[in-house]
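Submitted below is the structure of interest, expressed as structure tokens.
With one protein chain removed, the remaining protein chains of the complex are shown where they sit.
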Amino acid sequence: MENISVELRHVTKAFGEVHAVRDLTLQVQPGSFLTLLGPSGCGKTTTLRMIGGFERPSAGEIFILGKTIAYESSTQRQTNMVFQDYALFPHKTVGQNIGFGLKMRGVKKAEIGKRVREMLDLINLSDVYDRMPHQLSGGQQQRVALARALILKPPVLLLDEPLGALDAKIRKQLQLELKQLQSELGITFIYVTHDQEEAMTMSDTIGIMNDGRLEQLDTPEKIYGDPQTLFVAKFVGECNIFEGRIRSEHPDIVDFEDNRGQIFKLKKDSLESAPVGKQASLVVRPEDIQVADAARKCVNRIQGRVEEKLYSGSIVRLVVDREGEKIMVDAHKGIAVSPPELIEIGWNPDAGSIIL
Amino acid sequence: MENISVELRHVTKAFGEVHAVRDLTLQVQPGSFLTLLGPSGCGKTTTLRMIGGFERPSAGEIFILGKTIAYESSTQRQTNMVFQDYALFPHKTVGQNIGFGLKMRGVKKAEIGKRVREMLDLINLSDVYDRMPHQLSGGQQQRVALARALILKPPVLLLDEPLGALDAKIRKQLQLELKQLQSELGITFIYVTHDQEEAMTMSDTIGIMNDGRLEQLDTPEKIYGDPQTLFVAKFVGECNIFEGRIRSEHPDIVDFEDNRGQIFKLKKDSLESAPVGKQASLVVRPEDIQVADAARKCVNRIQGRVEEKLYSGSIVRLVVDREGEKIMVDAHKGIAVSPPELIEIGWNPDAGSIIL
Amino acid sequence: MAEQRVLNILTWAGYNEDRIIKPFEEKYNCKVNSKNFSGDEQMLTIWSASKPGTWDVVNPDGPWVKLLATQGKIRKLDASKYPLEDLFPIFQRFPQHWEGNTLWGVASRWGFYGIAYNTKYVSKEEVKSWKVMWDPKYKGKVGIYGWYLPNMGNFGRYLGFESPYDIDKDQLMQLEKKLLELKPQVATITLTASDLIQALANESVWLAPAGNWAAVTLKEQGLPIEHNVPDEGAVSWTESLCITSDSKNPDLAEKYLQWMLSPEIQAKLAWADAFHAATPSRKAAQFLTREQAEMLRMTDAGVDIVKRVSPRKLPKPEEAWKDVWLKFKGE
Amino acid sequence: MTILNKERKGWGDRVLKFYIFMAFVFLFLPIAIIIVFSLNSGRYPSFPLQDFTVKWYKELMLDSRLLGSVKNSLIVAATVSFISTVLGFMGAYALRSYKLKAENFFLGFMAAPLTVPTLLLGLALLIFLNSFLSLQNSLLSVIISHTVFCAPFALFIIRARLRNVRISMEEAAWDLGAGRWQTVKELILPLCAPGLIAAALLTFTLSFDEFIIAWFVSGFQPTLPVKIWTMMRGGIKPTINAIGAIVFIFSMSILLIGEYFLGKKTNG
Partner (left out) sequence: MPDQSSFKIEKMVKFRNFPPIRFFVGILPISLWEIIFFMLPVLLIFIVSFLIVKELRLVFQWTLANYTDIFSKTPYWVAYVRSFRLALTAVVLSAVLAYPLAYAIAFVVPARFRRLLMVAMILPFWTNYLIRAYSWQIILANNGLFNEILKVLNIIETPISILYTHVATEVGFTHFYMVLMTMLLYSSMDAINRNLMEAARDLGAGKLRTFFEIIFPLSLPGLIVGSIFVFIMSFGDFVAPSILGGGKKPVFTQMVVDEIQGTVNLSMASALAVIMVVTILIVLILFLRRVESITAGSSTG
């Protein structure tokens, strides 16, 4: 128990008829960075709120640093939260808002002033100390909300889309600051974001939620490269999905036969057992698929006709038609294919993953 | 005047000491999609609010469909707004919130019910018709706020980060829906977002704001490919900037000499005149820089040592050190270079742009 | 200051005014606590809700004295201790206070009812009879003080009942009929006597059955208000001072009674701030101006009025009277 | 601020401002009359006016009992207002944090003291306080009795205001380590200040003005209204007007002076 920062055991939360969270079990290591990711309304905020002690689970238990949550006493709190709607105190200035937690801890006035100004510098808002929250822009308010929780450096910090209203520049900057603070101080972060890139680059662990359930809890690489469910595969990044069944099993490799009878070879990877004959899906990311020359060196190959070629930034997205089945492929923008060329595409066994 | 939907002339807005918007002049064509982009607190919301008639400019004039704004009467409104903080009516159900505008226009009850349900389907929230706003998640509330404005199909729609709280999936979907509605109905959209990709893919025109000023108003391609100011260049996407001066001017090409004395050739493009000898900056996007074999074919070339190689999705970011100067390069993840290799990178005259 | 003694008195308004109490307090080095009531019933309520021993002196109306005596709530007085000979003869052996040779209380203030009228609108001739109340001329100009006892007594006299509180069922029916006929004439039925005075003062009411003190108080201000006892007679009232049987300071109480009967104080009481009304002391008149004494009928001739009026008493059966009043009020 | 605040040039706003003016005329009219007649030599307030005089004020100053009753009233009203607002706030705040099943019943129970005629309540309290609690008739009795109907009053007022304070504010404070009391002090009290002020003012007013219950239970320390009530047996006397005038002018001056300095402070 000692080295678990936050633990949820079979936690369920119902609001009347609506089940916001269902049977959620979860462990977070101290000092680690967990991101909850999922579609709007899937229960992320509710989960955070339960960990923060604002909602009592309808069933299940929650432990923080080995102890159940004390819903009553607020002085001994182990968590702090950045609220999705900021919840700034409308009658207090920015400075008072940020310094509130310190004041509650009895820190001296001068000290509070100093630390608040430091925080304001950190969030690039040095000159709003005396403004009221309603005199700030949306993004400025969000930063104040972030600063207000951050200044307390609690063992566990809960962040509900703390950077959602910010532009890319300041967002990047704050991501770095947050990450740095987190590892320096060994704070456990539980983070909610809609920005997949943010989730991927910042988190130690990502939990993908769907309709109140935790679909997969894993490292970012695993979530992306080895999704456990179709939902995860589709939700994180884009992917091509081939339906089919397991044909045979080898020590390291699995043979997968798609519905058209073509056989693809795949690394076994995370699959513990691959019951031969079982229905399964094969997931391949667009950027894992090689084209033209490179494709010819691949183990799994498909013929198809280039149907569309879409530029976006530094890459080019090809939509390849395999007799009715559309396959998305990402290539470098210098690639020399164009519709309606017939091409070969392919990928190696370590690129695809199988979902049972 | 007839074919200008929204026009701002030298509009300034000051809140006491704070100048939120400074001398903003802007014209929006009917049926076009204008996105305002800029750092947090730069005055986007204030601009929208002035167009919506919620704030009176401290100076300057605003015309909508050729008429000045009637701050008084709200019945003849030409605009509708999606508020950054949603401003949902807490005492009305979701259905009543969305149907509010129609009710104000005297639409029949049955008709309102029908159209509200259509909107709810559009925003993927069919089953919350009778809920109160506080029973929704953040993203759900945002969608309701969007639906509430959208249902009215006004000549001018003002959207203040209408998709900011949504995950990538539903966001993409709604982007498509919005774009489609906009072109179908010929609505003028004035849109605020922090998502650059969103801005790039959806807008006809992008206005980049900074500290209350409009830095550049242009098509997405121009904004990205031909920034007029350093601020724009840095704010939109990432870029490498070389400081130097114009060396000489040719019919189509300009010679730029950086501070180290190396000369780069560039297409003249939007530069009307390039006064020889003038201080200038050269901007090159990381993805426009070629590496290895491809680089050798380029007109402008630089030697450098690979310092870092960062994977992110389908691309790889190289940080190349040119004797102290860091240059970012994006390449396809299959590229076969790794630190601390010495490589050549390069770009062609049409890839860079000069900012005076 | 050693142990300051305390006297608690429960009285009508006037008895505790500074001018009267202050010198008493100084003279006997004591403290007088007082509470005013505005009806005997109220007094009883307060009294019975208070802890025994709270009150030393109470101030009921005449008819209540013997009732209180039978209930054992007040103590006998020693007649020799009081300057009864200073009083007008009629009050010296006042029947409501004496039971054989036992004295239960002393008269302290008195008055009588009649018609208070505004001379601008009502002539002296008209008010010779209660009949004027029913005169259509004065529709909506009659004021009534909302207490059943004096009013029903007065109108009883109008109907010719010599002793208006001892009437039979038939007579009560007659009274009821008369009362109901009066209702349309009425402008207001007031909660307190001061409201009636107010109504007379602002001319919302031109005539009203009222105590003489009401008219006196108004007349003093130069308002055109006069008072007359109709030929049919009217009702009178007396206030009495009694000492409670559980008094903790009976001797101080006795001093207070003596004090209140002293001519000078009687004059002050007669011309009290709260309102002006006659006191039974004949000697008090010398401390008043002639006009004052005459207005209050504190003269040998004036006091004769008492013979023409009936004392206000408790009726029997009370319930029936109240029912009649309820009908009149709620009509 | 917003444009809504800038639209004030509209005629609608002018009408409303005029309405405020008229409303205040209506509210202050009786006071004006009181002041006028306190300076009028006539014993009975009726038109036409008689000579100007300050004799009623002089008389008033000599009446120590009257001044004593003003003091009693101030003590009672201030205490009642304080206790009621505190009790009412505690109750309203508790109701907010826990959804009582029998909430309506509870609220009905709270409203009940207001429904009993004061005369009867006064009598019942008199008997009860004297015989069951053997509380001597005193100011304490008046304070207790007035609080009986003032506390629910405060509860309702504060509850109505508290409903408009978002719960997420409280959650945030709690999250930042504020204890129960600190949350109340830092957040709830400032945010529901208008409700608290209204409650304090109204309960003060109710208590300061109440005379029936006070008459029953006040014993030998009459409050001002009780004193006035007994003084009025013979009709109202201009000294009473003088008290009214003094109370009004005094409180109004305090308000204006206080406002002047507060305004200065916030502007500076």
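Note that the chains take the letters A, B, C and D in the order they are written out, and that residue 1 is the start of every chain.
Rule of thumb we're sticking to: contacts are C-beta pairs under 8 Å (C-beta built on N, C-alpha and C of every residue); 3 or more make two chains touch, one makes a residue touch a chain.
This structure is a prediction, so every number in the text was calculated from the model and none was measured.
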Where B:Phe100, B:Phe256 or B:Trp347 are the choices, the one touching the absent chain is B:Phe100
On subunit B, the omitted chain is touched by residues 52, 54, 73-75, 77, 79-81, 83, 85, 87-93, 100-101, 104-105, 132, 134, 148-149, 152
Had the left-out chain been drawn, it would touch subunit C at residues 38-39, 41-42, 44-45, 140, 146-148, 183, 186-191, 195, 198-199, 202-204, 318, 322-323, 325-327, 329-331
Touching the unshown chain, subunit D contributes residues 2-4, 8, 12-13, 16-17, 19-20, 23-24, 26-31, 33-34, 37, 45-47, 87-88, 90-91, 93-95, 97-101, 103-121, 123-125, 127-128, 132, 144-145, 147-148, 151-153, 155-157, 159-161, 163-168, 170-171, 180, 194-195, 197-198, 201-202, 205, 208-209, 211, 224-225, 228-229, 232, 236, 240-241, 243-245, 247-248, 251-252, 255-256, 259, 263, 266
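Everything below uses one rule, namely that only the chains that are shown with their structure count from here on.
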Here the gap between subunit C and subunit D, centre to centre from mean Cα coordinates and rounded to Å, is 37
Distance in whole angstrom between the CA centres of subunit A and subunit C is 92
The residues of subunit A that touch subunit D in their complex are 52, 54, 73-75, 77, 79-81, 83, 85, 87-92, 100-101, 104-105, 148-149, 152
Residue positions on subunit D within touch of subunit C in the complex are 42-46, 62-65, 123, 126-127, 130-131, 134, 136-137, 216, 219-220, 222, 230-237
The residues of subunit D that touch subunit A in their complex are 166, 168-169, 171-180, 182-183, 186-187, 190-191
